[in-house]
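A single protein chain has been removed from this complex, and every other one stays in its place.
So, chain A:
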Amino acid sequence: MKLHEYQAKSIFADAGIPVPDSRLATSVDEALDAVDEIGYPAAIKAQVHVGGRGKAGGIKIATDREEAEEYAEEILGMDLKGYTVDSVLVEAGVDFVDELYVGVTMDRGEGEPVLMVSTEGGVNIEEVAEENPDAIAREHVDPAFGLHPYQARKVVYEAGVDADVALDVASILSTLYDLYEENDASEIEVNPVMITGDRDVVAADAVMNIDEDALFRQPELAEMAEASYEDDLERKAGEYGFDYVRLSGNVGIIGNGAGLVMTTLDLVDYYGGSPANFLDIGGGAKAERVTQALDMVFSDDNVDAVVFNIFGGITRGDEVAKGINEALEQFDEIPKKVVVRLAGTNAEEGMEILNTDLVEVEKTLEDAVQRAVKNAEEVTQ
């Protein structure tokens, strides 16, 4: 779960990390009130969950009231990579001479958190990581002991940060690690940390991603969760709590378990069809989940045919069959042909329950996918 910059910055500020003075605004009037208080130059920054906001025109620096009004009008309501900008952060401009990158994330290969510092801040750090990995200094942290302050100093010196600000940067990094732990972050970074002519360090941006699996013990962060969806279908998936990704094809796919659903997508493609979505009903799904899943794919106008692929382990075939029946019995006419393949735990019981007047049944994955691809072709012809 991503936090907005203004949310992360308020967490940073509470923890003592220096951030520029700022206000959140949801209208042009509010933005102008904010700049009146903060002064010029002021950055107007779109608060949406997309990377590369600056390049996409979502961040502008206003040097007077006229510009502030123009930029606030321009950015509020704009479409940024598919997301509408509902709010902007109005922030005091920082007069800087240098920019750094600092971050903390989980190194999944090592199974340990890692601190990262680079003097090549202010740019796309992913590109730096790719093209010149040596430009990022790294230090792993034993998750059982936590961070020792010397480690933060070590990595800052290793990165070649100027001596007169090194300890201040190390202190920011230490605080970031504490926040990473306390908030169950999966990633926390500042790009850039700005160094002013007076040799002050300021966190000019703030990225904080939270491990969704840990939200049960982060109730305050869970409240900040703000769904951002590209379309109504993703909104619906969010409400149902499905793992769902919309794709561009016309064969709707429902299955259990990420690996099997991805395989079903791949096979649809392999047999000449085109997947419309990834939809994982998860482990142990009961009848109601199945009904919701069918509602999802039927709501997608792009879908011409559906394949339902269940291999039960913790999921039970009889529950799935019950859900399919319940979902389809509501219709006088079923909107799209559904091919069902049930295997694994209680699959036989499921097959006995399944109303085969409403669905087509195939025994193998390959047959089910090919039949669904054919069904979709018939609709488009």
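What we mean here is this: contacts are C-beta pairs under 8 Å (C-beta built on N, C-alpha and C of every residue); 3 or more make two chains touch, one makes a residue touch a chain; residues count from 1.
Going forward, contacts and distances are computed from a predicted model.
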Complex member absent from the view - protein name from UniProt, among "Formate hydrogenlyase subunit 5", "Halobacterial output domain-containing protein", "Succinate--CoA ligase [ADP-forming] subunit alpha" or "glycine dehydrogenase (aminomethyl-transferring)": "Succinate--CoA ligase [ADP-forming] subunit alpha"
Touch criterion as defined above, residue of A:162, A:211 or A:349 at the omitted chain: A:211
Of A:21, A:36 or A:142, the one touching the omitted chain in the full complex: A:142
Touching the absent chain when the full complex is considered, from A:150, A:270 or A:331: A:270
Selected from A:16, A:259 or A:272 as touching the chain missing from the view: A:259
Positions on chain A where the hidden chain makes contact: 106, 108-109, 111-113, 126, 129-130, 142-144, 181, 184, 186, 211, 213-214, 216-217, 243, 245, 247, 255-263, 265-270, 275, 278, 280, 283-284, 311-314, 343-345, 365-366
